[in-house]
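Missing here is one protein chain; the remaining ones are kept as they sit in the complex.
After this line comes subunit A, so read on.
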Amino acid sequence: MGKSEDTSTKKRRKLNTSSSSDTKLSPVDIYKKVVEFEESESKLRSAEKDSTLFRKISQDVRQLFSDIAELKAKGTEEANEKIKTKRIEASLQLVALKKLNRLEKVRTRTGREALHKEKQRVDSTHLLLQNLLYEADHLNKEVTKCLQFKSKDEEIELVPLEDFYKNAPPEVIRPEITKTDEHQLQLARLEWELRQRRELAGACNELIASKERVGAAIAAARSRLDALVPHLRDVLKATKPLQECLALKLDEKREETKLASLLPPPLFLLYANASAYSDALGTNVITVGISGDEDEARRMDQTCNAEREVVASNDSDSDPDANDEEHREKKKRHHRAPKISKEEKAEAKKREALKKHPLSVLMTVKIADETAVNLTFLYLLHLKIIVVKVTMTYPNTITGVTAADVLTGDCVLNELYLGDTGNDSPHIATSYLLKAAGISDNFRKFIPEIGRPYIWAQRMCGLDFMALVADEHKTAKNVQPCSSLSIATVENFIFTLQNRLKARVKLMKELQDLESGRIVQPKEMSTVKLSGSLTQWQSITWAEYSQAPSTAFLISEGLVSPDYMLYRAIITRQSAKLVALVALSCDYPKQAPIFSLTLHWNGTHHCGTSDDIRDIERVINTDWHSENSNPVTLSIQMAKLLTCLDILLETMGSSEFSPDKVMLEPVLGRTRMRPYKFIKNGTGMFVQF
């Protein structure tokens, strides 16, 4: 208690002193001073001590108040006295409390301020940090940018290092530096590159200049030549009477060559090769020509060459306007197209798909007796195949129906090569192309109209679709005419066709003979008298042929097919009638005729029911008896057949047929074979084998 009193007095003193010392100063100053003092005091004193002090004083005050209240209750004088003192004491205490309160306030304020200051400091530091980080980031970016920078020189294609060291001059190379320093090396190489490029650019310019000079010279020469053309025409015109006088065909040839250049490549190949053979073999073997609409062809040629801008001939230069007009017209027509009817549309489609090149190659193959085959080769632009039309020329009229038939164009060309009937397109893409053009019909339907696409025709024009099949990498568009194929095929074709023609003319004569009932006997058998006679010879259809019972075996063994030319011969001798069905292969005489016999005498006999007939067929159809390789012709076989019939009838033992042939044994062996084999022994005789 005493101590607290001491401090409180001290305070009071101090307070007093201070107040007393500042009395002379202005009120503002005093206040300032007081504030300053209290501030410093609040700093000096600890807050905890003040707090305990505050509590103690307030306890004291409470004590005093309770004392006072006690005393008041007493209500004595003494008590009043005491109350007075106590009051003073309490008032003092309250002053102290006030002081403490003020101090505390000041302290709180300074604390707050300090905190605020500190906060601001931290904030600014943080801001600084952010700035620095940003800056660092930016710098980093810059650095990577720099690192990634690409210089122009890296794009330049440089001379390889070895070449550089080999070719560049030493002052550029500077090996002592460049060997060690990559950068210097690069610089040196760039320098070398620059030098070289400059040199080359110079050279290039020089060359361009010289080219222009040459071009100018050419143009000059051309204009001179152009000036020459009218003169030459005049010369040609002047020579015409001379040519006519000497019967030279120079002009026609020239015209044709000009036309030939307009042919599509396959036909051109054919024309070139065929005309070469025509020159070599003579025009009495093969002649070649070109026919068709020349103007149309020229237009087509030009539209093809439009992009290429080739200066072709004077003609093309002279009438470009006409061409344009034509184009316009075509366009107009095209516009009108949608209006036409469906049928017409289909027809137009068909015409477009089967469109031919306006030019065609005419080829005529002749043999010695002036029989000729006229072939027209046409190129189908869309289908890219060759079709052939054929006509025949004969030196004199052919008597006989069957004889004329073997010399019709299609018959002559049928299976000229094995299996080549020309009945379907050899190009596998054809059906696809037709379908793509919107035509559902099979290509076969158009053959009578457009001609036959024989394989030899394709090959003569250098088109080999077989090779295409084998080589799958090529597409259908790339069928390029192959000249070597064309050469080989043309030669082969000419001779094959000639052989076929010769064979057919021979056959025609044989058939003429047969139709008139004449049998030509081979020389060595001329002594043999033939008693039978050929009364009928006519051609028959496959249906008739295949229905005959005698042919069943030939058909089932595949020896005769519907492609064969079929005939019926009727041979009679007294009451015996022999019907022979003859099948001739297209390849006759390479393939011998095949006979199928039916004998009407005492019943009907054929090779299925009678061994005798079978024996005759064996003798005639097979090579069993003919040791020598004589040609087996139809007439020889017919003569043989008549002989065999005579022998068979004469050995039957019937009195109707008087034997007039010399035979060793009429029948031999258990098979009772008749002597069909002729041997020239004296007047000749017949033996079995």
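The working rule: a residue touches a chain if its C-beta (ideal position, glycine included) is under 8 Å from a C-beta of that chain, and two chains touch if they have at least 3 such contacts; residues count from 1.
To be clear about the criterion, contacts and distances are computed from a predicted model.
Trainee: Name the absent chain by its UniProt protein name; which of "THO complex subunit 6", "Translin-associated protein X", "Protein preli-like" or "small monomeric GTPase" is it?
Mentor: Per the UniProt record, that chain is "THO complex subunit 6".
Trainee: With the missing chain put back, one of A:Val288, A:Cys607, A:Ala639 or A:Met663 would touch it. Which one?
Mentor: If we include the chain that is not displayed, A:Cys607 is the one touching it.
Trainee: Considering the complete complex, identify which of A:Leu103, A:Leu359, A:Ala429 or A:Ala592 is in touch with the unshown chain.
Mentor: The missing chain is touched by A:Ala592.
Trainee: Determine and list the subunit A residues touching the chain excluded from the picture.
Mentor: 553, 557, 559, 587, 589-592, 594, 602-603, 607-611, 614, 617-618, 621-624, 627-629, 631-632, 652-654, 664-665, 667-673, 688-689
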